[in-house]
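Here the complex is missing a single protein chain, while all its other protein chains stay put.
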Amino acid sequence: MTGRIDIGILGATGAVGQRMVQLLDGHPWFRIAEVAASERSSGKPYGEAANWYLPGGIPSEVRDLKVKGCDEKFESRVLFSGLDATVAGDIESRLRKAGHAISTNSRNHRMDPDVPLVIPEVNPEHLGAIPRQKKDHGGFIVSNPNCTVVGLTIPLAPLQAAFGIRQVVVVSMQASSGAGYPGVPSMDLIDNVIPHIPGEEQKIPTESLKILGRYADGGFHPAVFPISASVNRVPVLDGHTESIFVQLEKPARPEEVIETMERFHGIPQERKLPTAPEKPLVVFRQADRPQPRKDRDLGRGMTVSVGNVRQDEAFSVKFTSCSHNTIRGAAGAAILNAELLREEGYLE
Amino acid sequence: MTGRIDIGILGATGAVGQRMVQLLDGHPWFRIAEVAASERSSGKPYGEAANWYLPGGIPSEVRDLKVKGCDEKFESRVLFSGLDATVAGDIESRLRKAGHAISTNSRNHRMDPDVPLVIPEVNPEHLGAIPRQKKDHGGFIVSNPNCTVVGLTIPLAPLQAAFGIRQVVVVSMQASSGAGYPGVPSMDLIDNVIPHIPGEEQKIPTESLKILGRYADGGFHPAVFPISASVNRVPVLDGHTESIFVQLEKPARPEEVIETMERFHGIPQERKLPTAPEKPLVVFRQADRPQPRKDRDLGRGMTVSVGNVRQDEAFSVKFTSCSHNTIRGAAGAAILNAELLREEGYLE
Amino acid sequence: MTGRIDIGILGATGAVGQRMVQLLDGHPWFRIAEVAASERSSGKPYGEAANWYLPGGIPSEVRDLKVKGCDEKFESRVLFSGLDATVAGDIESRLRKAGHAISTNSRNHRMDPDVPLVIPEVNPEHLGAIPRQKKDHGGFIVSNPNCTVVGLTIPLAPLQAAFGIRQVVVVSMQASSGAGYPGVPSMDLIDNVIPHIPGEEQKIPTESLKILGRYADGGFHPAVFPISASVNRVPVLDGHTESIFVQLEKPARPEEVIETMERFHGIPQERKLPTAPEKPLVVFRQADRPQPRKDRDLGRGMTVSVGNVRQDEAFSVKFTSCSHNTIRGAAGAAILNAELLREEGYLE
Partner (left out) sequence: MTGRIDIGILGATGAVGQRMVQLLDGHPWFRIAEVAASERSSGKPYGEAANWYLPGGIPSEVRDLKVKGCDEKFESRVLFSGLDATVAGDIESRLRKAGHAISTNSRNHRMDPDVPLVIPEVNPEHLGAIPRQKKDHGGFIVSNPNCTVVGLTIPLAPLQAAFGIRQVVVVSMQASSGAGYPGVPSMDLIDNVIPHIPGEEQKIPTESLKILGRYADGGFHPAVFPISASVNRVPVLDGHTESIFVQLEKPARPEEVIETMERFHGIPQERKLPTAPEKPLVVFRQADRPQPRKDRDLGRGMTVSVGNVRQDEAFSVKFTSCSHNTIRGAAGAAILNAELLREEGYLE
C-alpha cells in the first residue's frame, strides 16, 4: 500500500460519491486524501456529513476526513467526481483549468468534442484526445457513460467488431438507485412501473455511438446506426435490466453471438487492473437470467451479464443484459477509468 | 335482473375464475348458476373451495353454490372458462361437443382454424366463423387473447386501420397475477425482474396477427408484419406495461397517432354492452403515464391506456401501453366476448 | 345536491388534501368552493397545481378552481385542513379567530385543552367543548387523531366499555403514504423495514388516552392505563397494520371479545352519515387477516378490520388491526367529523 496516489472525491456525500468512497477503501493505487461536497456539508467530518446508505458502514480511514467545499483548492492532482449534473459542469471546468486530472461520472462534459467518453474494455484509444485537451485547458477530464449505456455498449462492442451493427432497439428497466438519493418516492414505486426518466432516453444513442465510434485525426467519429430506446423505472434497488434487439451487418447464429461475447475482454483484463473483473461480460445459458438481484454483484458489480440470447423474426438476435448501475454504471466505471489512465501513463 | 341467462364458470376457484365471479356478480344479462373446478374442490361450497384473493369478499349469491367437477354435465348452455391450460383443451372440446357455447380465456383453442380469437372492439367480424364451428362440433368456442396481446393489439388496431403497420417491437413488463396463483414466488420477485416467461413470447406475434387479420372466405387470414417481442416479469401486482415501437406504412406525426387512438371505439361502445368501458383506449399526454398502479383500473379495468407517444429515429412512433391483465386481459375479456355473442344473436 | 354547504380545503394539493378532494367529490352535504395551498401553488388552477397521485383523475368540479394562498380570506365558513404540521398551527389559529369552523387532520391542536380530538363512533360527546372554544376564539377547531391511533382506538373502544382496559402494547407496521408525498425514498423501502418514524411513537398513548377519556366538567379527562408503542415503516402503499396486546380489567374469552367488537357502532351508523361505513369495525375469523392490501378498502376505507383474535399467556387477548391510513386515518376522518358536526348542529 506504499506509494499510493492521493486522490480527492467531489460530491463525496452523494449516492455515487459514497460508492466511490466504498470502492476506493483499501485501493492498492489510490488513497482518499480529500473529500468535497456542497457548502452544507463543508467543514464537517465525513462520517457526520454523509447520510451513509450502503451496507457495511463508512470506511474508518475516511470517517474523520473534514469535508471541503467544491470551490476550495485541492492538494490531490487526481480527482474523482460524482457531482450532481446541476453543478458538475462549472466545478469540473474550473478544476481542469487548475491542472487536475478528473475522472468523472457526471454527464456534463461527456459529449464535449475533446473529452474522451470511455469504457476501458471498449474504447481505450479515445484517451488519445487527452494531450490536446491538456494543452487547451491545463488539466483534463475523462468521462464514463450513463449507467444504462454501459449495459448496452459492453455487449454491443464485440458484436460490432465481429459482425457490424445495422440497428439496435433497447428497452430499459432501471433501478431506483439510478435516480440518486432521495430520488424516486416509495409512493411512486411500490407495485408500479414509471415509464419515463427525464433526459435519460436521449443519452442512450448519443453516448453509445460516441463510445462505439473511432478516435482518429484528432477527433471523435461516432458510430452510425439507429438506436431506438425506451426507458422505465421498476421497483428494484440496484441493477439495470435491458431488453435488447440487434440487427447485425453480417448474419450470425445465437451461438456465434454468445461465443463472441464470451471471448470479449480488454486492457483491464490483460493488465489486471485492480478494479477489473475477471470477465467484463458473462453469458447465461438459462432463459430466465440475468436477473438484477441475483446477478448485479457478479465481478464485484463490474461484470455485465447477458442471457436469453435468441433469434428474432426481424432482428438477427435479441437478449437481456444486466449491470450494476452504481458500480459498473457509475462509481466503479470512474475508478476503472482512472486505473486505465495510470496504466497508460496519463497520471504521471 | 329478470330474464338473465344462467351461466356456468369452469375453473371458478382459480385466479381468472375468481375475477369472473367478481365481475359477473350483479351482471344484468348473466346469472352464475354453476361453478366448476378440479376434483379437489368438487362437492364443497364455493366459499370454502376458493382461496379468495380479491378485495371485497365472495359475492353472496355464489358463496353457497356447490362446486361441480369439470367432467360433470352442465345445465347452463353458456359457459365461461378460466381453466388452466394443462386441462382446458380436453374439457372445452368435450363441452363443445355437448353443445355448449364457451367463452374461454384459456390458450388451448386460440389458434384453432375455426375458433374466433376476438377483441370485440377490434375484430367482431371473426365471429362469422361460429356457424361452421357449430356445424362441425355441436357447440362452439370463442377465445380471448393472452393478456399481453390485449395491451398491444388495442392500440395497434386504429393505427393499422389509419396508416398500415410495417413492423412492431414490444417489450413487456408483466404483473405477478399474470402467472396465476400461487404463481411467482415472492423470493423471486422482491427487488428483482425476471426476463423470461415460459411460452409467452411466442404467443405475442401469433395471436396479435390473427386478431389484426381478416376473416374472409370461411377462414382467418392473419396480418403480415413482423412483431419482435421480449417479455419480463416485474414486481407489480396487476397491470401489464408495454414499451411499443411501430413502423407505419404511411407517415404520421405523434399528434395524428394520438388523435387516431382517441377516436377508436367499436360495437361495445356503440351498443353500450354492460362490461364495455366508455373508451377502450385513452391517451395520456404526460410522458410518465400510464403507470400500472395508477391506471390499471381505468374503465373498471377494461380501458387500455397509452402515453408518452413520441417520435423515434428508426420507427414512426413509440409509446407505452398499460392494461389490467386479469380484467381486460382475461376475465373481463371473456365476459365482453359473451356480451358481444348475445348482442349478435349467437346465444339464441 | 341542492343546499350543499360550501367548504374550503386548506393544504388541498398535499397527499391528505387530495384525498379530501377525492372523497368530497359529489358529497351530498358539502361542496368544494375553495382550495388553498402554499404560495408556490397559489393563483394556479387546481388541476395544474396538484401533482395528483390518486387513481381516477382530478374531479372535474375542482380541476379549474383557482388555488388560494392559506393567508387569504375564505368565503366558506367550514374549512377542512390537511395542512402540513410545520404551518398548520398558526394558519388554523388565525382562521379560527376569523370565525371559521375547522375540521383538521393536522396534529398541531390535537392536544389543546379546549379542542376536541374526535372519532365519531368513539367519543362524540367531546364536541361538548366547542361552545367554550367558540366563545374564547370566535370559531372552533375539531381534530381527528393520527392515523395509527385510529386503528388502535376503534378496536379498544368497545373493549374498554365492556371489560375495562388495564394495559396495551401496540406495534405498528405503517404504510408509505403515512409519510406524505414525496415522503419515504424508494431506496429506503425496497426490501426493507424502517423501525422508526420521527415523533410518531409518542402520539399513540397521548392521543389514544384523550380519545378514550371523558369530557366532563368543561374539561377532558384522559383514560389512565399504559400504552406501550413501537412503530415501523413497511413496504406497503396504503393501510396501517398493528399487532395489539390488551390486558382487560375483567376476564373475557376471545369469542366474547369478538362479539363485543362486532356489535360496536355509533352515531355515524345510527344516523347514516354520508361517509359512515356500515360497520366501523369488522372481525375476521381467519388467522391471516386483516391484510392491508386486501382489507384497507373495506367500507370505502372507513372500516377498521381486526382478525386473529386469540388468547395470550400474559395478556387477556391479542389481535391484528388494519385501517386505511389516508381515509379513516386522515381525510375520511376529517370529513366524518364534519358530518357529525353538522348532524349535531354545530355548523348552523
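Which chain is which? They are A, B and C, in the order written, and residues in each are numbered from 1.
Here is the rule we use: a contact is a pair of C-beta atoms (placed from the backbone, for glycine too) under 8 Å apart; a residue touches a chain by one contact, two chains touch by 3 or more.
Here the structure is a predicted model, which means the values were calculated and not measured.
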Of C:Leu24, C:Ile154, C:Leu237 or C:Met302, the residue in touch with the unshown chain: C:Leu237
Contact partner of the left-out chain, one of B:Leu237, B:Ala287 or B:Leu347: B:Leu237
Options C:Gly14, C:Gly82, C:Pro124 or C:Pro290, residue touching the unrepresented chain: C:Pro290
Identified contact with the non-displayed chain, of B:Leu10, B:Val115, B:Val184 or B:Leu298: B:Val184
Selected from A:Asp6, A:Asp84 or A:Asp297 as touching the chain missing from the view: A:Asp297
Missing-chain contacts mapped onto chain C: 167, 169, 171, 173, 190-196, 198, 205, 226-228, 230, 232, 234-237, 241, 243, 245, 287-294, 307-308, 312-315, 318, 320
Contact set of chain A toward the excluded chain (per top definition): 53-56, 190-191, 237, 293-295, 297
Positions on chain B contacted by the hidden chain, ascending: 15, 53, 176-177, 181-191, 235-237
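The rule is simple: only the chains that are shown with their structure count from here on.
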Residues of chain B engaged with two or more neighbouring chains: 190-191, 237, 293-294
